[in-house]
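Below is one structure. I have some questions about it.
What you see is the complex with one protein chain gone and the rest in place.
We just call them A, B and C in the order they show up, numbering each chain from 1.
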Amino acid sequence: MSITYLEAIREAQSHALRDDPRVFIYGQDIGAFGGAFKATKNLARDFPGRVLDAPISEDAMVGMAVGAAIEGLRPIIEMQFADFSVVGFNQIVNQAATLFWRTNVPCPITIRLPFGGTEGGGPFHSQSIEAIYAHYPGLIVLTPATVEDAYSMLLEAVAIDDPVIFCEHKFLYYHLKADALPSEALPIGKARIAREGRDLTVVAYSAMVHEALAAAAELSAEGWEIEVVDLRSVKPLDTDTIMASVARTGRLLCVGESWPWGGVTAEIIARVASEGFGLLDVPPQRLNARDTPVPYHPNLWMAHRPTARAIAASARKILRR
Amino acid sequence: MSITYLEAIREAQSHALRDDPRVFIYGQDIGAFGGAFKATKNLARDFPGRVLDAPISEDAMVGMAVGAAIEGLRPIIEMQFADFSVVGFNQIVNQAATLFWRTNVPCPITIRLPFGGTEGGGPFHSQSIEAIYAHYPGLIVLTPATVEDAYSMLLEAVAIDDPVIFCEHKFLYYHLKADALPSEALPIGKARIAREGRDLTVVAYSAMVHEALAAAAELSAEGWEIEVVDLRSVKPLDTDTIMASVARTGRLLCVGESWPWGGVTAEIIARVASEGFGLLDVPPQRLNARDTPVPYHPNLWMAHRPTARAIAASARKILRR
Amino acid sequence: MLHTVLDTPPVGETKAARDQTLAAYRLMLTARLLDDKYAALYRGGKIHGGVFLGRGQEALSVAIGISLKKTDIFAPLIRDAAGRLAFGETVVDAIRTYLGSALGPMRGRDGNVHRGRPLEGYLPMVSHLGAMISVVNGTLFARRLKGVSGTVGATCLGDGATSTGAFHEALNQAAVEKLPLVLVVADNQYAYSTPTSRQFVCEDLADKASGYGVAAHSVDGTDLVACLKTAGEAVARARSGEGPQLIVARLLRLCGHGEHDDSHYIDPKLKTSPLGRDCLKVAEEFLLRQQWADSATLDGWRTEVVREIEDAVAQVRREPAPDPYDEKWQAISSRHLIELHDEDSGS
Partner (left out) sequence: MLHTVLDTPPVGETKAARDQTLAAYRLMLTARLLDDKYAALYRGGKIHGGVFLGRGQEALSVAIGISLKKTDIFAPLIRDAAGRLAFGETVVDAIRTYLGSALGPMRGRDGNVHRGRPLEGYLPMVSHLGAMISVVNGTLFARRLKGVSGTVGATCLGDGATSTGAFHEALNQAAVEKLPLVLVVADNQYAYSTPTSRQFVCEDLADKASGYGVAAHSVDGTDLVACLKTAGEAVARARSGEGPQLIVARLLRLCGHGEHDDSHYIDPKLKTSPLGRDCLKVAEEFLLRQQWADSATLDGWRTEVVREIEDAVAQVRREPAPDPYDEKWQAISSRHLIELHDEDSGS
C-alpha cells in the first residue's frame, strides 16, 4: 500500500468524521464533487449531511464555523486555496482567534489552507501566508511536511480546543507518498529532526523540508553533515528543539517559502539570537522567497522560491566561514 | 502656535488636496463630520467633491481607490480604525499590492490607519497590525512617531507612486504637540536617531519611541546613555542606520507595540543577527505586547503593551551583561 | 414576501398581550435609565472608552429580546440594552462590563457593548459590523446537526451595517441553509454621521429581502405594540421552519453615535417627523390610554428601576478591577501549546 499526502488528509477527515459526531466539513465544492483537490472525495457520500458545499462566501464560512464551535461542534473549513482565506480574514483573526480570551469559551475549529507554490499557480494560487495568521494571538498554525504528519496533525488539529490554521502544501499533495498511515506521532508543538548532522542546522517547514533534505544530501557528498529540523508547527514554535540543534552545530540557516519581511524565518532567528546567542559560531542566516508576488511562469517561480540548490549555496557560504 | 499630531495629519491632507488636483479622500464619516478623530475637519467644505463619505464597505473602499489610481488619481483612504482595515485586506494585499508588479502600472494610494492602543480601546479598536501589511510584497508601511513626521511623511506618502499603509497612532493624536510644521524632512526609508547614546541601541517606532525616550531619560539618571532609533518606516526598513547604531553601542533592544510572534522586532533582530552579528556584544533582545488580544481595562492594557518602565527594566538587564 | 405592519392594530385586551406589553415597557424603561446612568458615568469620567446608547431603539430591541426563548440564540449589537435585558442579561452584568469589573462576564478584557455569555446563547459582539450574523447561522446550523429543533437565532444590525460584505454573505448563507434566523435591522437614518442616502439607494431596506429569497417585515420602530407584533410573528415563522426573516424598523437615533458625539448633524426635520418620536413615550402613552397602567404605577417602576441601577452601580464600583499580575495572558485554551515569551512586557 502507498498513500499520498493528499490521501492522508482525506483519511484523517474520514477518521475524524467517523470517530466524533461533532465533526463536520464545510467548504466550496467539497460535497459530491470531493473538493478542488479531492481532499474530501466520497466523504459526503460516507457521512451524509456532514460534508457541505458552501457558497463563495469565505467570511460567512468562517463565521458559521465559529458559531457551530460555540455550540460544541468541531467544524473543519476547507478554503479552496489559502489565498482566498484572506476574504475570511476578519472572522479568523477577530472572531475565532479572540473568542476564548474574551469569553473563556473555546473555539475548536480547523481551517484547512491548501497553500504554497506549484508550477503555473501564479500570484493568487500559490501564497504561503502562515505568518499573517501566526502573528495574531489565539491561533495555532500547523505546517505538516510529511504524509504521516499530514494525517496525525490533522487529527490532532480537530481534537484540540483552539482554532487551527492547517497549512497543507499543494506541491506535496501528489508528490509525497508513504507506505502507511502512522499509528503514533509527535504531538503538535514539537519539531522533528528530519536528518541528523553536526555541521549546520537548517530549520525548515512544509515543502521546504524536502528542499532542505535534498540540499543536505547534496552537501553530504561534499563531506558536510547537515541537520534538518522540520518545524511541523510554526505557532507554537518549538524553540527548544531548534536551540538544542544549534547547540550541536553552532550554525543556523532558516528556510521559508513565504516572503522575506517578517515571517517564520525572522521569528526563529530572533529567538535564537536573543535566547541562544552564545550557541552560534557564525551569523545565523535566512532564505525566503523573493519580495514580489509569486510568479506564474515556472522559470520565474523556480527562481522566486528557495530550492535545494539555493539552500545548498547558502549553506556552503555559512559552512565556509 | 502649537500643533498636534492629529492636526498635522489634517494639515498634510489639506496641503495635498490644495497642491495636487489628483488627490481625493474617501472614508467613513470623513465628509461634513470631519472623521471619527477629526482628521479631515473642514476639508469637505474647503475641497468640495473631493472628500467623500464612504459606506461601511472597507473592501469596496480600497477597490475603488485602486481603480482611481489606475486612472491617475491619488486617493487617500481613511479607515475608521486600523482594526477594520482587515475587512479590506484582500483588496489591499492582493489588488493594490500586486498591481505594479503584475502590470507595470503603479498604484499610488495611501491608506490611513488610526492604530495602536489607548485606554479603554479594547480588542477591536487598539490593534497594531503593521506587520501583516509589511509581510506582503508591494506595500510601503509607515509609522510616524512625531508631529513633524506625521506631516511630512503623509505628504510624501501621497506623492510616491506605491500603495502606502500609513499607521497613525491614536494615542499620539492629542498627546503629541510641536511648535510648527516642518519645512524639510528626512525621506521615507530613513530612520532617525531620536536620542544619541553609546551604551545600548533601542529601536522603536510610533508611540513606542516616546516610551523608549522616557526609559532613556530614566536610565540616564543611572548613568547609562541610551541611543534611541526611531524607525519611521517599517517597510522599507533602514537597516543601515540600525546597524551603524549597534556598531557604536554593541547592544540592541527592539520594542514594538504589536504581538510577539513575528513582526517588526523579529525582522530587525533577524537582520542584525545575520548581517551585523559581529557588532553585537551581547544577545539582542525584544519587547513586544503580550500574545493576547489588546485588553479593554486600563490596568490590563498598561500591562499588555511595553511601557517606559518595562523598557527600562529590559534595558538594565542587557546593560548589566 | 413583504409583510408590512402599516398601522398599529388595536391589541386585544387579552391578558397575555397586556402582560407582555407591560413587561416590555418595564424593560425599555430599565434600558433607558441604564443608558442615562452610563451617560452620567461617562461624563463623570468613570468609564473607559466609548459609551453607545440605544435611546429611541428600545421598542424594537425589547421586542426581539422578549420574543425569544431562553434556549434561543441572541447576538445583539451596540444599541440593544433593552433586548439584552429581555433576553435575560442582568443589570449587574451590563454595568460590570461598562465599568470593567473583574467579576463581569468579560472580566475587564473587553468592555461596554462587547459582552455576552456564549454558552447561554447570548453571543458577545465583535466590533466589526456584520460579523455576528454568520456566527448566529453557525449556532443554528449546529443545533440542526445535533438534532435539536425549535431554536431561533436573532441578531441586530444598523442601516449602515447593511453595506458590509459580511451582512450579504451571512444573510445569503442563512437563506441557502434555510436557517431560523431573524435579522433585525434598525434603520435609524444614520450610520454614525452618515445619512442613509450615502449608504444605500433602495427605498426601504426591506426591498433587499427578495434578492435573498427571505421573508421581510417592515415595522414602525417607534411603536412598541407594532414591534412586538412583528417580532413575535417573525420569530414564530422562523421557528416553524419558514427560513430567515428580515425585520426592518424605521426610527431615529435619539442620541449621538456615542456619548462623545453631539449628533449636531441630525436633520432637525427628522427629529420632528413621526420617525423622531420617542418610543418610550409612545409606549407609555399607549399603556395609559389603554388603562393597562396608571401614571403612579409607572412612576413607581421608574423609582424602583433607578434604585436597582444605583444599587448595582454601587456594588460594581466596589468590585475588584482586573489585576494584571493575576491575569492569565493566554489567548488559547490548550495549555500545553502555550508559549511563554521571555520578552513579555509588563510585570
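Observations on the model:
Here, a residue touches a chain if its C-beta (ideal position, glycine included) is under 8 Å from a C-beta of that chain, and two chains touch if they have at least 3 such contacts.
Everything quoted here is computed from the prediction, not taken from an experiment.
The chain not shown here is in contact, across the full complex, with A, B, C. Here one chain is not drawn; of B:Ile3, B:Ala16, B:Ala39 or B:Ala97, the residue touching it is B:Ala97. Annotation: of A:Gly122, A:Pro182 or A:Gly250, A:Gly122 touches the absent chain (contact as defined above).
By the touch definition given at the top, subunit C reaches the unshown chain through residues 163-169, 172, 175-176, 197-203, 207-214.
Against the chain not displayed here, subunit B makes contact via residues 24, 49-50, 54-55, 57-73, 75, 90-91, 94-95, 97-103, 105-106, 137-140, 160-162, 187-189, 235-237, 239, 274-275.
Residues 28-29, 31-33, 36, 53-57, 59, 81, 83-84, 86-87, 118-125, 260, 285-293, 295-300, 302-307, 310, 314 of subunit A touch the missing chain (whole complex, contact as defined above).
FYI, only the chains that are shown with their structure count from here on.
Nearest to the overall CA centre, using the mean of each chain's CA atoms, is chain B.
Set against the C-alpha centre of subunit B, every other chain centre is closer than that of C.
Per-chain CA centroids place subunit A at a distance of 40 Å from subunit C. Rounded to a whole number, the gap between the C-alpha centres of subunit B and subunit C is 36 angstrom. Between the Cα centres of subunit A and subunit B there is a gap of 30 Å. Touching two or more other chains at once are residues 83, 86-87, 123-124, 285-286, 290-293 of subunit B. Residue positions of subunit C with contacts to 2 or more other chains are 106, 109-110, 114, 126-128, 165-166, 330-331, 339, 343.
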